[in-house]
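Notes for the one structure printed next.
A protein chain is absent from this complex, but the other protein chains hold their places.
Letters A, B and C name the chains as they come in the text, with residue numbers starting at 1 for each one.
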Amino acid sequence: MPDGINVALIGGERIGRVHAQNLAHRIPSAKLSLVVDTDFDAAQRLAGLFDVGRVSNDYREALADPSIEAVLICSSTDTHAAISRQAAHAGKHIFCELPISQSLAELDETLRVVDNAGVKFQVGFNRRFDANFKRVHEAIRSGEIGEPSLLHIVSRDPAPPSIDYIRTSGGLFLDVSIHDFDMARYLIGAEVEEIFTMAGVRVDPRIGQAGDVDTALMMVRFTNGVIGSIDNSRRAVYGLDQRVEVLGSAGSIATLNNYANQAIVSDNTGVRRDVPLNFFMDRYTDSFIAEVSAFVDAILRDAPVPVSGEDGRISVVMALAAAQSHREHRPVRLDEVLVERKGLQERAGSAF
Amino acid sequence: MPDGINVALIGGERIGRVHAQNLAHRIPSAKLSLVVDTDFDAAQRLAGLFDVGRVSNDYREALADPSIEAVLICSSTDTHAAISRQAAHAGKHIFCELPISQSLAELDETLRVVDNAGVKFQVGFNRRFDANFKRVHEAIRSGEIGEPSLLHIVSRDPAPPSIDYIRTSGGLFLDVSIHDFDMARYLIGAEVEEIFTMAGVRVDPRIGQAGDVDTALMMVRFTNGVIGSIDNSRRAVYGLDQRVEVLGSAGSIATLNNYANQAIVSDNTGVRRDVPLNFFMDRYTDSFIAEVSAFVDAILRDAPVPVSGEDGRISVVMALAAAQSHREHRPVRLDEVLVERKGLQERAGSAF
Amino acid sequence: MPDGINVALIGGERIGRVHAQNLAHRIPSAKLSLVVDTDFDAAQRLAGLFDVGRVSNDYREALADPSIEAVLICSSTDTHAAISRQAAHAGKHIFCELPISQSLAELDETLRVVDNAGVKFQVGFNRRFDANFKRVHEAIRSGEIGEPSLLHIVSRDPAPPSIDYIRTSGGLFLDVSIHDFDMARYLIGAEVEEIFTMAGVRVDPRIGQAGDVDTALMMVRFTNGVIGSIDNSRRAVYGLDQRVEVLGSAGSIATLNNYANQAIVSDNTGVRRDVPLNFFMDRYTDSFIAEVSAFVDAILRDAPVPVSGEDGRISVVMALAAAQSHREHRPVRLDEVLVERKGLQERAGSAF
Partner (left out) sequence: MPDGINVALIGGERIGRVHAQNLAHRIPSAKLSLVVDTDFDAAQRLAGLFDVGRVSNDYREALADPSIEAVLICSSTDTHAAISRQAAHAGKHIFCELPISQSLAELDETLRVVDNAGVKFQVGFNRRFDANFKRVHEAIRSGEIGEPSLLHIVSRDPAPPSIDYIRTSGGLFLDVSIHDFDMARYLIGAEVEEIFTMAGVRVDPRIGQAGDVDTALMMVRFTNGVIGSIDNSRRAVYGLDQRVEVLGSAGSIATLNNYANQAIVSDNTGVRRDVPLNFFMDRYTDSFIAEVSAFVDAILRDAPVPVSGEDGRISVVMALAAAQSHREHRPVRLDEVLVERKGLQERAGSAF
């Protein structure tokens, strides 16, 4: 079997490292040929772990190399859009982590460039590839629960990130909720037209001092009349808590969390099991493999990618609408964000 | 042991029948002495079932009888307030089903009369006495889950009532949500200050034609900063679905539904159990006994009732705010309802 | 409505008290007219609680009273058979708690007397009337899980009774396992032909000193080829643990325990719920009502009782076989017990 297409990884921290490991061992149709990180030593260490021959501290080396067919952009958020545009100009297929940009104008410009270049562009909504959420998606598509009417999404992190991270994260809505906005669209198969947000600082006052919130409840209305809630918290002490529930005319479907083991202990204090998997890399292992496999397949078969730049864009619009609803204390329609785009963007990077 | 205090039941349908049975067999400290129903034959049949000696088709007979110490008002909703006031004048202790009145002015007048009369006045929020919700209440009070931050309430009926019933029900918010509004306050131990509603007709278009909604999602903000959602539907085909979930700083607590049996069948199509209990009288059997027992105890010990007229009033205010939010498509503060009381009441009975 | 048939309760402790309460409040077709207990004061207290007019310290008063149609025999185990025979002679219908007798000879004589008298005779296998086990029974009868092949019964008490009780209990097999032997027959719908026992003292050495075991695992083979295990322990610290599981050709069915509430707490130590219901009177409340209701119905309709004296007899034979298997360390066929009856009985009360 051939080694598959040559891929360069740009950004080797956290999720970049996950993709590196998967490319090395779990995705036979692709080969990780180059690891790029602004920290050259870090790039070398990562390359050493996974038998990657080449490293660089400059992503332009990846773009200039004609043997590289695709790049995985896992660098810091503020570089996603610019690298994507340059990669598109260089004719590379692109897998881009979230968000594409915190600025809608830059995001739109990026999508235009990518589109003109005719390269594949997939964004990293890995949860679409998770067995639990896929099962819900199938139940809705197949009619197993009839016509959906109510949706609930719970998405809580085990613990807040550092305040430094919070400051550059774009805020809860762009950093956390964005995955749930995509999940909402993916599951219901319709667009959200309006969002209402109630949010606050319940976990750590320093998050509030950094201009962000750590706890939010959002209500969304879809074009097809479905109504939903999205619950986000930076802290669920019992572990990563990511569940959905959909009520339809013929039934409901709900997902539970995943656990490291299925053992139940009963003693005189109660009946208990260990906490859910509390690290997203353990929880979503298979989905990270599946999303990049799907990206590579789309390249090999010249087929559409399963998660498009437009998907990445709409989730950002939803995040901006959610933030605006919170600021203005009223329901905000997505088309307001589009119309008032310029003003919003100026605020978007700072208000949360 | 003495037979306990003499009680008259006013209204012998549905919930009235439940109370009659419980008074006859399960609440030794009270004796059902008189059954009143506008349908004299129905009153006689009910009395026959439970060995009650006297029946009447006029509630004033109960009020005029000095041996009767307390009345349970289970008659049609539009009579609750007037009978309560007359019972108070007659010095009877009062257990009143929900809502006290759909009109806030009449409700306030009723509470004033009752208060002046110095009689006990308890409203029928039976779910406070259910083992599941009590357990959640205790977890929050005891600090078991730390400081609460997010609340979810799901409350779905198995099937919608008749359209005739819908027409006189006061609408989804006064007929169904009112129980969840009280549950929200009971669990969090704080008042709601603001409500935002998204609602629609998803179950039966005739409900919409009758001026009501059948599906609603409400978001509430409490004075202590907790944020919550309330999910109501007139139809969950799998049965009565009433659950709550609270996230706190030290953990979460969530309730599952109750089932008639704990058997699990595994076959080649999946692993399944029978549907939840789908009739509220089966699901809440014990809570109906407990609430009336508590009422009788409060009389016997001359102690405060566990659910006050003010509790009944606030839930109506919340229902009016939820309805107003739906009409005006914006978050509505509860103090707006209080201020604009008069105008609201004129609309309240008709808009939903 | 008439008060139903007149019933006398003989023996007012523990289970007798449960039946008294149920007859007073939950079984409209019967009236508890007389409470008999050798402790006259205890009889009076019980009668006072449930408005029973008459008490006695001599069961013969119940047998002599022509207005009494049925007796519930809840007195000490060693009196069950003699009172049953006298009641039969007096023409009373009989509901008898377990076991009918620890002596198979006396048991057979008793069944003969009862049979000749033509009165109803029901034994107290209440678990047949429990919703969980009825559901399993139905699954097997209806073919929902196909042809059964393997059965497991777990039946563990929360804590051992007093050593004094142990001494007169007849031993674990006659005191505890007897219910599971009946459950096995009830569920599989066939007779057990052979039993093999491994047992020991794991809970309290004083139980061993009293000549009994506190932990046992039994294997049974049914005439239809089904094989099963029965797990008994005098102590499950987490509460009453009574479950069954049946594997069939088309699937399996298993029951979980019952809980006082359905709340789940998640914190940084795990995900837990409160312990199962740990008192048999709470756990089996409904089944005690149902079994006596069924007995009364059988009298009123002159229909066969749902649990016969023969059912009570076979469970005793199985207990004797289980004890013999434990003593002789080999599988024992039930027909060996029947053949060697006399010798066995002499040992039965003391050997284990």
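Going forward, a residue touches a chain if its C-beta (ideal position, glycine included) is under 8 Å from a C-beta of that chain, and two chains touch if they have at least 3 such contacts.
None of these values were measured; they are calculated from a predicted model.
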(request) Using the definition of touch stated at the top, determine which of C:Ala62, C:Ile94, C:Ala236 or C:Val305 touches the missing chain. (result) C:Ala236
(request) Among B:Glu61, B:Glu109, B:Asp267 or B:Asp297, single out the residue that touches the unshown chain. (result) B:Asp267
(request) Out of A:Ser229, A:Ser252, A:Asn278 or A:Ser315, point to the residue that touches the absent chain in the complete complex. (result) A:Ser252
(request) Kindly state which of the options C:Gln102, C:Asn132 or C:Thr215 is in contact with the chain not pictured. (result) C:Thr215
(message) Using the document's contact rule, name the residues of chain A that touch the chain not shown here.
(response) 1, 25-26, 48-49, 51, 131-132, 134-136, 139, 144-145, 250-258, 260-268, 274
(request) Name, in rising order, the residues on chain B that touch the hidden chain in the full complex. (result) 236-239, 241, 266-276
(request) Would you write out the residues of chain C that touch the absent chain, in ascending order? (result) 146-147, 149-150, 152, 156, 196, 198-200, 202-203, 215-217, 219, 221, 225, 227-229, 231, 233, 235-238, 241, 247, 249-252, 329-331
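Throughout what follows, only the chains that are shown with their structure count from here on.
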(request) Could you find the chain whose CA centre sits the greatest distance from that of chain C? (result) A
(request) Could you check if the interface between copies chain B and chain C is built from the same residues on both sides, meaning over half shared, or from different ones? (result) same
(request) Could you check chain A for residues that touch two or more other chains and list them? (result) 236-238, 241
